[in-house]
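Note that this complex is displayed minus one protein chain, with the remaining chains in position.
In order of appearance the chains are A, B and C, and numbering begins at 1 in each one.
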Amino acid sequence: MSEAMALNLLLFLPVLGGIVLLALPERRADLVRGLSMVVLSAQLLLAAWLYFQFEAGVPGLQFETRIPWIAAWGVHYHIGLDGLNLLLVLLSAFLGPLVVAGAFTSITKDVKLFHGMVLFLQFTMLGTFLAQDLFLFYLFWEAMLIPMFLIIGVWGGERRIYATLKFFLYTAFGSILMLAAVIYLAFTVLTQDGSPSFAFTDLYDLGFAVEVQLLLLAAFALSFAIKVPMVPLHTWLPDAHVEAPTAGSVILAGVLLKMGTYGFLKLGFPLFPDAAQIATPLIMTLAVVSIIYGAGLALVQDDIKKIIAYSSVSHLGYVMLGLVSYNLLGVQGAIIQMVSHGLVAGGLFLMVGMIYERCHSRDLAAYGGLAKLLPVYSVFFMILTLAAIGLPTTSGFTGEFLVLLGAFHAAWPQFEAGATYPLVLVSVAVLGIVLGALYMLRLARRLLFGEARAPEAEGGTLRDLGLREKAILAALVAAVFYIGLFPNDFLQKTEQAVIEYQERVWPARAGEGGQ
Amino acid sequence: MTPEGLFLAALPEHLLLLGILAILVTDLVSDRPRDPFLLSLVTVLAAMAAAIGLHTVGHVAAPFPGHFSVGPEAFAGKALLFGLSIPVLLLARSEHFDSRFAMLLLSSLYGAGLMLSADSLLMLFFGLEILSLPLYALVVLAYRRPESAEAALKYLVLGGVGTAVLLMGISLTLGATGGLGYEHFAAALAGGDMLSRGAVVLVVAAFMLKAAIVPFHAWAPDAYEGASVPATAFMATVVKGAVILALVRLFGDAGAGPELLAVLIALPLLSMVWGNLAAMRQQGFRRLIAYSSIAHAGYLFFALLGLPEARFEAVAFYVIVYGLTTTLALACLPAGEDWLRDRLDSLKGLYHRDPRSAILIAVAMLSLAGIPPFPGFVAKFLIFRTVMESGLVAVAVLGLVASYLGIYLYLRVIQYMFMSPSASHSRTLPAGPVATAAAVLSMAAVLLIGVFPGVVLGWL
Amino acid sequence: MNGMLTILVLLPLAGFLLNGLLGRRLGPAFVNVVGIGLPTLAFLTALWAWRTLEAGGGAPIIETVFTWAVIGEYVFEVSFYLDRLSAVMALIVTGVGALIHLYSIGYMKGDESYARYFAYLNLFLFFMLLLVLGRSLLVLFVGWEGVGLASYLLIGFWFQDVAKARAGRKAFITNRVGDAGFLLGMFLIFTAVGTLEMDLINEAFAGGLIPVGIATAAGILLFIGATGKSAQIPLHVWLPDAMAGPTPVSALIHAATMVTAGVYLIARLSGVYLEAPAASTLIAVIGVLTAFLAATIALVQTDIKKVLAYSTISQLGFMFLALGVGAYGVAVFHLFTHAFFKAALFLGAGSVIHALKGEQDIRRMGGLARRIPWTFATFLIATAAIAGLPPLAGFFSKDEILWFALASGQGGAVWLWALGSLTALLTALYMFRLLWLVFLGTSRMEPETERHVHESPISMTGVLVVLAVFSVVAGWFALPHYLEPLLPLPELQPERAGLHMAQIIFAVMLALLGLLAASWLYREGGKPADLLWQNLQRLHRVLLGRYFVDELYDRGLQRPWRWVSDRVFLRLGDRVLLDGSLHGLAALARRGAEMFGRIQSGSLHWYAWMTLFGIAAVLIWVWRYV
Partner (left out) sequence: MTTDVNLLLAVSGMLFALGLVGVIVRRNLLVMLMFLELMLNGVLLSLAVFTHLLGAEAGAVLMFLVFTVAAAEIAIAVPIILLLVRSGRTLDPTAYSGLKG
């Protein structure tokens, strides 16, 4: 099997699985679960294999497939791997089986539909990452809303309808304006090149006037920033997270949010480099505001899921900060931070789901001293908490360290040239790590420490993690430590693409430092 | 003009006529009512096949020069309208079908065929009336409900006003340019005098009335609600499609002058906002479809803003997709008492009673909302690209934002089906086999178009 | 031999993993073997490494383990670096560490989380060794944060007590503030030099290629990190609270090793500070102020461990004073001696607490000298050492510090010396106060407690004896001279060069004065002292309130931040402005929908009106210009 074939298979495995799923009887929940587990595990294996086949240092795409799809418009079915999407594809594939395994006991209603939606979601997420054609990208980007809409709306909590509608309508608003920009790009290509095309590579070379670029970037950025989410476009996130079932939260935090940052990385900035350069101070500001604002909000929440949701706002602020440093350190760090956040926040949401299954409460005030009641659980929770704080040897450190180092590296020459503002922002971002520790340790302290109590703990005891749950968390924790300790392999494979990114967006910055 | 030429050029229409006659004759000669379903189905299929065939061989002819001519676009348009009426027929068969319905429907289709080949306002008017008059009767055919007569009346009176307005416009065209050919209309479009402007705007207003553009839309919600489900499907899809395709043909290569352009921008935009918002709070499914069709009429009219060569493709594709998905949604409604199945409440918890229908309706809704990967997205994309290409970037953006307002109403239906417990009065009565066939047919077409939009676009 | 340092570092890690994963299942015997055995092995390895180093004439041994990341031209390697400085540190860490592990067997006996305790302790050793052996600032930072983690876990070891869990969190957060400074300093150095390897950084700065401004900024930023870890003003607040952890932990982490990491950091990067006199002055000032203020607070503390905690802060202040005047070797010397006598003091205190079944209030002690003689004897020696009585360890190192504070060519000043000397006096005072109140005089214990007083087991007293011995002899190594090739001592100010002998005599007299004052003030359970404080009530309140720094942080930082988060971010920002405008838009759409619904009134006449209106409107529109 050639790698390109394998990549196609990787993308379409969930679809094939979905078709088989349709044939299964609704009552056989075990078969349904087993099937999606098998499909997603196979996908993970395939993704891992492709990861190892992926060659570092090769410019451009690898394992490319390009077939005309809507010939008249120049739309191609065009997918491929590069350094920018490689890790995110791996992350999505990694989280897939974990999500399904995590839902074994928590999803008992409409099991078939649920797994159908998870497979659908997996398909669209991978499609978004793999697409190398703007039309295709948009298709997947937008289609992703559908399964998520159902997952939150059908299996969610009390205010699920409100939350899911808010999620859908909020994100769809961004997408509509992006669609306008996509259409504009489409016919610009036609008028400039004479032939229609949606290929990213063709679109990169369109030389727009700066004013036009700013407008187009604004349209794209709105959509991406909502998904990230950057303050002040974040209010859908806590609601969606709180109401979503565990699986929904995990995918949402683990992968969906990364689409926003990936969008900036792959499309937003490279498509409109001049505008990106102009907008950099603004984006930096928003990123730092997100870091601080999210950290502040996470501190004053009493709903465990909300704390983690707001922590996502904060953590993705670091990713954005890294992306706009435009140097290798920062951008590489941002990519690692994306993966890390996917693992850590995904893991934390899984863990909240596990405790919710036992106690049916997400109210922090109802808990205490779980370290006594659930020692194994607490160990895992502590590890993930520390990874969220960015403690060294965990993935969170690798990401945050490189991001902040890169951002500082970019800000210092400006400081020496007389511009204090970027340096101030970076310093504030560094202080953000204090705030991060503040809210995460508050969560850990109130949940794990203190007098042992938990709702519905019969006779003062709770069932500690089972083998399945341990396996899920062990996989996550292993990945967290792997990225914390040995990030180099990842970094080597992404480097080439990042170099291309920085040369496309801000070649002048690419020259100084980290290149 | 040779007899063979006339025969060949108008073959689809002839076949329809033949079908009508055959139904009429069988109805006359037999003493007990006979089921005309097969006959009408065969008729429509044959007409469609003829249109497709003639399109494929690239037949071009003008048997009545200046009044009636055929070409690829005409055949493509007819083929798609006839094709869209097939699920409607199936849908009708599943609840109430007799020879009257068949004949009215076929007649209306005949009118649609004429409109798509018209080269003069005379012929256009002729076709439009043949299209419209049976509709009033079709609406009233669901006469077991008292509202259908009221619906038919409203439709008739307002439709009559529309006819009068159209005629006034035609008459003014005649006065302004000295003829009734499309070239005269084009001259009127280009002309700046009072008579020409009045003529053009009245014609356009009449078409807007037929297509239910705000503020000429008032009849639509009531007529759709009063009509039976298949009649609703027919009006929302085939009729609307015929009207707009005919208008595209009427405009030809001409573009609107600035003052008419303003009308063509403002009113469709208003329709989108109005239709999408008003649909949000509807409790009846057909009424919801009606308001949604008002919004969709807005999108369709936007195609007229585009460059001439792009309009037909955009409209035709949109009509196919919109028609198929609307029919799909209507075909999947659970069977039962008419008033009951129309209530949106009855859809609550549908997924748990009839998952297949629920999923199909959901697909239809998402496609109508223009969410990818469903073909509604491609259709919308095409329309707005057309608008943007003609330089009206801001208008396209406004249109897209207006279309955003429509997302909620479709989501609401999905929310009812998947996320709400069943209402107390709803029972599980899955749709009948014929309706299912209609649904499957539509769904298959939707899927096909969704996966290979390029094929359809290439064919158009 | 290659791999020696790696083995050294990994030994405690293995201990952590074994005890953490299997300890609970395999029981205390296994835990003991692993928990004591591996640190001991590590100590032996450290000795071996030191021998190897000396055999090589002190040339640094560099051991690269793996490449953490390569980013463009930058290579981040995990490698270890052994020179005399890190060898001394490693020996202290593993030596004192192994002793305290041993001590813990007795102290923690019967605790339900016995295995967890040893796992954490081993984890701490692992990170501490990373810290001292890392060649690159990055590895040092990993250890730096890691020891913080271990400290956090051990302070909150008895996590069911909320106050203890809180204390752990406070320590972590306060340290994080310092870490932010550390990170910024590290970034700045990296940007300026292009590497994080500390030997290369020192070379680069020594080469004079880096502007003084950068050196100063980086120096100050790194020092902020050091104030966090080493509990200097203004980030000292966590250390007293950290006494919530088990006492051996206080001895190891919060006295002997971890808190000295800041001192080590600055000594390690002396190349930077030599180029940054302003930063050095700041360090000296902060150091002497911390030493003095902490000593004053220690005078009034009533918790045996808190007294020692403030004493630790104060002694760390001395070290920073030394660093600030360029006497890096002297700082390390004090670090070295302090490790022994402070560990002895803490473990002695632990032994007291152990004997009294958890009692920590010195007002309810007294007269213990005869009941627990071994503890008393060792405590006495350590107290004398810290007070600076010759010929004990503390005398040598403290004297050197005061001498350089006075006479150093790199910032020595009379007022530094004067304040330092005053602090030395106070040190003797509060330490002998402690000794008197705990061991001498008459018993003020609860009768119930008194009945159970017993000497600790041999595993504990043995350790105390060893540490006491070191408290005596540690000062006899001329450590500054041993380190001189690495950390040269500063030039002396010529006009003060001859005053050394006078300074020594003065210092000894001060220590004796402190002893005498304490013995007078704290006889009879401290009645004369109480009288004194009654005359100085306001001062007493300020000291008892620890200068109200905690309250200042609470009111000035924590509460405002919570207030802003809650009121501004959550209520105003999220709920009112953002969600409010969203809901407003939704309501607008709903109202529009209602209006459209009302317009569709069902009346045919009205519909016709609308049509008429529409036709009239479009006609008027197109005819408007004709």
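One rule holds for everything that comes next: a residue touches a chain if its C-beta (ideal position, glycine included) is under 8 Å from a C-beta of that chain, and two chains touch if they have at least 3 such contacts.
None of these values were measured; they are calculated from a predicted model.
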item: Missing chain: touched chains present in the view; value: B, C
item: From B:178, B:192 or B:433, residue that would touch the chain that is not displayed; value: B:178
item: Contact with the hidden chain (one of B:122, B:187, B:261 or B:310); value: B:122
item: Per the touch definition above, residue among B:9, B:61, B:115 or B:151 touching the missing chain; value: B:151
item: Interface with the unshown chain - residue positions in subunit B; value: 120-122, 125-126, 129, 133, 136-137, 140, 143, 146-147, 149-154, 156-157, 160-161, 163-164, 167-168, 170-172, 174-175, 178-180, 221-222, 225-226, 282, 287
item: Chain not shown, touching residues in subunit C; value: 597, 600-605, 608-609, 611-612, 615
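Keep in mind that, in the parts below, only the chains that are shown with their structure count from here on.
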item: Interface with more contacting C-beta pairs, comparing A-C to B-C; value: A-C
item: Whole-Å separation of chain centres (CA-atom averages), subunit A against subunit B; value: 43
item: Averaged-CA centre spacing for the pair subunit C and subunit A, given as whole angstrom; value: 36
item: Set of subunit B residues in contact with two or more other chains; value: 408
item: Subunit A-touching residues of subunit B, taken from the complex the two chains share; value: 351-352, 355, 366, 371-373, 377-378, 381, 384-385, 388-389, 393, 396-397, 400-401, 403-404, 407-408, 411, 414-415, 418-419, 452-454, 457-458
item: Touch list for subunit B against partner subunit C, complex; value: 153-154, 157-158, 161, 165, 192-194, 197-198, 200-202, 204-205, 208-209, 215-216, 218-219, 221-222, 259-260, 262-263, 267, 273-274, 277-278, 280-281, 405, 408
item: Touching residues on subunit C, where the partner in the complex is subunit A; value: 66-74, 138, 141-142, 145-146, 149, 156, 159-162, 165-166, 168-169, 172-173, 176-177, 179-180, 183-184, 186-188, 190-191, 561-562, 564-566, 569-570, 573-574, 577-579, 582
